[in-house]
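This is the structure I have questions about; it appears just below.
Note that this complex is displayed minus one protein chain, with the remaining chains in position.
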Amino acid sequence: MINYFKEILVGFWSLLAGMAVTIRYFTKPIVTVQYPREKIKMSPAYRGYPRLIIDPETQTHRCIACEMCARICPSQLITVEGIKFPGEKQKRATKYVHEHYYCSLCGLCTEVCPTSALEYSDEYRLAGYHREDAVLDHLVILQLRQTAAGLPVTAIPSAEEIAAAAAAEAAAKEAKAKAAAAAKKPQAGEEVKE
Amino acid sequence: MITSGIEEKTFVLNLGPQHPSTHGVLRVLLEMDGEYITAAEPVIGYGHRAHEHMAENRNYQQFLPNMGRVDYLHALAFNQGYCMAVEKLLGLEVPERAEYIRVITNELNRLTSHLLWFGAYLMDLGAFTPFLYCFDDREHILDLLDSLTGSRLTYCFYRFGGVPKDIDDDFISGTRAFIHRLRSRWADYDNLVTKNVIFIHRTKGVGLFTKEQCQLYGITGPSLRGSGIPYDIRKSEPYSAYPQFHFEIPIGENGDIYDRYIVRLREMEQSCRIIEQALNKLPKGPIMAEKVPKRIKPPEGEVYTAVETARGEFGIYIVSQGDVKPYRIKLRVPSFANLSLMVESFKDNLVADVVAILGSIDVVIPEIDR
Amino acid sequence: MDVLTHSLGSEGVRMIVGLIGVIALVSVNALFLIWMERKVAAHMQLRPGPMEVGPHGAIQTVCDAVKLMGKELITPEEVDKPIYYLAPIVVFLPVLLTFLVIPFSQTMVIKDLNVGIILILAFSSLSVLAILMAGWSSKNKYSVFGAIRSVAQNIAYEIPLLITVMSVILMVGSFKLTDIVVAQSRYWFILVQPLAFILYIICATAETNRTPFDLPEAESELVAGFHTEYSGMRFALFFLAEYTNMFIVSAVATVLFLGGWHGPILPGAIWFLLKVYALIFLIMWFRWTFPRVRFDQLVTFAWKILIPLSFVNLLLTALALKIF
Partner (left out) sequence: MLSESIPQALSPLNLEKVAPGDYAKTGYHLEVTATPEQMPAVAQALLKEGCFLESLTAVHTSREAFTLVYHFANFYELCRTAVHAVLPDGAEAPTISHVFPGADWYEREVYDLYGIKFAGHPNLKRLLLPEDADIHPLRKEFPAEAEAKAEAPK
C-alpha cells in the first residue's frame, strides 16, 4: 500500500520535473534562424560545387585540361576539353562542364588537380527548375565572377579558334613526329576508365 | 511467413514503407490479434543502391564518397573502416596526428548519431520537444564538422594514409566549448526523459534481447551492450588511436529498451571523454602518410576490418586481385543483423511497442539496404 | 429588435444571439488556440513558430483554415459513406451545444439549466461516438485501432471524471453551474479539493485525447488514427472539435475549481477567459513535455489509480461535509 502511493508520488514528481525543464526553455531566447530573412555565413571550408580559381597573378583560371579531375570523379560528371594554342606552353581548357546533379561533393577533383585550379564555392542554393539548371559551365561562371570582380574577362575560345589550334597542333606534332620518327608516343592514356 | 485469411481471427497490418516512425523506408508486415502481434515479417530493400556492385566498378578512391552514404548518421566511421581496410591492403602507416584527428571527428560524429537517435526515439514515443533540444546540440557539432570537413552529413573526409585537412585552434576551442555545453545539458535530459515515469513504463521490460539471442543473431553495438555483453570494437579489437585513451564500455543488465537507452546516454559521455583526452594529447606531425601511391593498386589478397559505429560493428571485407578496382567489397552493416533479431522480439507485443522496439535499436534503413 | 422580442419573446432572442455568439466564439477561439498551441510549442522548443503572416504569424491559422476549406474532400472508395459523412458533424454539434450552459459571467450564460454540469458531461461523451463512427467507417486498420482505443479510453476516464466532479457537487448541492461559481465567492474550490483538481485535469486531458493520452490519433503509431482518411473541411471539423473540447473542459474546470468569473478589478467574463486560457496553456504544456503512454498502461492507470483515488476523494469530501 505504501509502495502504491510512493510510486504515484514519485511518478508525479518526475512529471513535474519534466515540466520544469520545458517551462525553463520556454523563457529562453530562440536559437533558429528565419532563413530567407537572415542568413548564416558559410564556413570557409564549406563544400559547394567545385569551381575554377581565379589566379591572382594571371587573373584567369589555371586549368590545363589534363583531365585528372574527370578521371577520378566517382560519378564521371566532369567534361573537360582543352587544346594547346599556338605560342602557349601548356594546354588550356576550352570547355569545362560540371553536371552538378550527379555530384556527391566528395572533393576528390579539387585534391587531385595538379595545378590546384579548383576550389569549392560557398554557394548552397543549388535548387533549380530544370535538370539543365544544374549543368554548370565553369568557363561561363568564371566570366561572370571576373565581371563581378572587375577583372579582365577570359574569353571562351570559339569553335573556329579551337579547330585552328588543333590544326596547328597537329601540324606541329607531325613535324615533331617526323623529327623523331622512331620515338614512341610517351603517354598511352593511363586507364582509370569507366 | 505471413498469410492472411478472412476467416481467421488475426489480420495483417502493413506498417510502412511510408509510416511516421519506421525511420526511412522499412516495411513490416504484422500479423495481429487485436492490438497484439502474433508474427512479423520485415520487407527491406526499398533503399537498395547496390553499393557493393558500385564498388566493383570503381577504383578505390572513387568508392570513398559511397561510404558516407551507407549509414549517413555515422558516416565517418564508415569512412574510417574503408580507409583502414585499404591501408591494411596497401601496408600504409597512418601518422599519429591523423589518427587523433580521425578519433576526434569520429567521436563527434558518434555524438551526432546518438543525439539524433535520442531525439527521434523520444518522438517515436510521442514526445516532440526533446527532439528539438537534441537537434540544437547536434547543430553545434555539425557546425564544427562543417568547418573541418566541408559537409554536414554525408562526410567524405578521410583519405588513404591520413586526413586531407588539419584541425586548427578554432576547432579545438569550439570542441571544448561544445563538450562543456553538452555536459551541462545532461541534467535537463535526465529530468525531461530518463526519470520520466511515462518513459520508464514504456521502456522497462519491453523488447528483451537475451545474451543467447545476441550470439545467435550476431547483434552488435549498444543493442548488444544493453544485454550486458561488453563487446565494443574500440576495446575488443583496438584500432586507430583508441588504445591510448581511457574510456569505459557502459553495459546494461536486462537487455530491455531502457538498458539500450541508458547505454547510449552513457556512451555519449564516454565519447566526450575520448574527445577531451585526444585534444589534450594531440601530437604534432604530418597528417598524411608519406608514400601514398597516386594510383591505389593493392596487391592480391583479402582483408577484413571492423570498426565500431554508433549502431554496432561495421565490417568491411575486401578481395583484391591486384587491380585498381576492388574485386569484391562486402559491407557487414550492424543494423542488418540487429533488425533480424528485432523482428523476433516483436511477437506478443503491442503495436505501440513495435514502434518503441524499432526505435530502440536505432536502425538506419539505407544502411541495411545498402 | 422590438419586433424580434415581440415575436420570439426575450428568451428566444437570447437564444439566437447566444447561438451566433457561440459559433463566432468557437471558430475564433479555435483559430486562436491553434495559433497559441503553435507558439507555445515553438517557444518550448527554442524556435519562433509561425512568423510570416501577420504580426507574429497571428493570421497564419486563418490562412490554414481557408486552405482547408478550399481543399478537395477526398472520399475513399471503400468507406461506409453515410457514417463517414456524418462523423465530422456528429463530432462538432455536441461541442456547440455544451456552450449553452457555460457561465462566462453572472449574466453571460445562454440558458442556465438546472442540470448544467450533467448536460456538459453528457454531450462531451458524445464525441467518442463520432470518433468511433469516423474510425469504423473509414475501413482503414489504423483508423479502427484509433476508434477502438478511443472508446476504451473514454469509458475508462469518464468514471473518474464524473466522480471527481461529484465531490464538488456534494459541496455545493446543485448541478447548476452558476450556483457552483456563486458558492466559490469566498474561496476557490481548488484550495479545498486539490486532489480532485489534479484528477480532473488528468481525466480532462484524456477526454480530449491530448498527449500524453492522445492514443486515438497517436501519430508515430497509428499515422493519424481515426481521422487518417479525412481531408479538407471534414478534417478541419475534427480539429475544431478537439480545440473546442479543450476549451470546454477548461471552462468546466474553471467553474468547478477556479472560481469562475470571480476576480478583482477586471470584469467577470475576462477573468473567466483568463483562467480558461491558463488551463489550456497547462494542457498544452503537458503535450509538449511528455511522451505518450501505452494503451494498456493508460487503461491500467485509469482503473488502478485514478478511479480508486477519486473514490477516496469523494469519501473524504462526504466525511468532511458530514463532520463540519
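As written, the chain order gives the labels A, B and C, with residue 1 at the start of each chain.
Going forward, a residue touches a chain if its C-beta (ideal position, glycine included) is under 8 Å from a C-beta of that chain, and two chains touch if they have at least 3 such contacts.
Just so we're clear, the structure is a prediction, and the values are computed from it rather than from any experiment.
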Sole residue of B:Y231, B:F247 or B:Y261 that reaches the chain not shown, by the stated touch rule: B:Y231
Of B:D33, B:D168, B:E253 or B:E302, the residue in touch with the unshown chain: B:E302
Listed residues B:E107, B:E313 or B:E367, member touching the removed chain: B:E313
Footprint left on subunit B by the chain that the document does not show: 1, 44-45, 48, 50, 52-54, 56-58, 88, 214-218, 224, 229, 231, 236-237, 301-306, 313, 315, 317, 319, 327-328, 330, 332, 336-337, 340-341, 344, 369-370
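Definition applied: only the chains that are shown with their structure count from here on.
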Euclidean distance of C-alpha centroids - subunit A vs subunit B, Å: 29
Where subunit B and subunit C are represented by their mean Cα positions, the distance between them in whole Å: 44
Separation of mean Cα positions, subunit C and subunit A [Å, integer]: 56
Subunit A residues counted as touching two or more neighbouring chains: 15, 18, 21-22, 25, 31
Residues of subunit C whose C-beta touches two or more other chains: 44-47, 288-290
Residue ranges of subunit C in contact with subunit A within the complex: 40, 42-48, 51, 285-286, 288-290, 305, 309
Of all residues in subunit B, those that touch subunit C in their complex: 11, 13-14, 19-21, 35, 122-129, 132-133, 136, 192-193, 196, 198-199, 201-202, 350-355
In the complex, subunit A residues that touch subunit B: 10-12, 14-15, 17-18, 20-22, 25, 31, 43-47, 72-74, 104-108, 111, 120, 190-192, 194
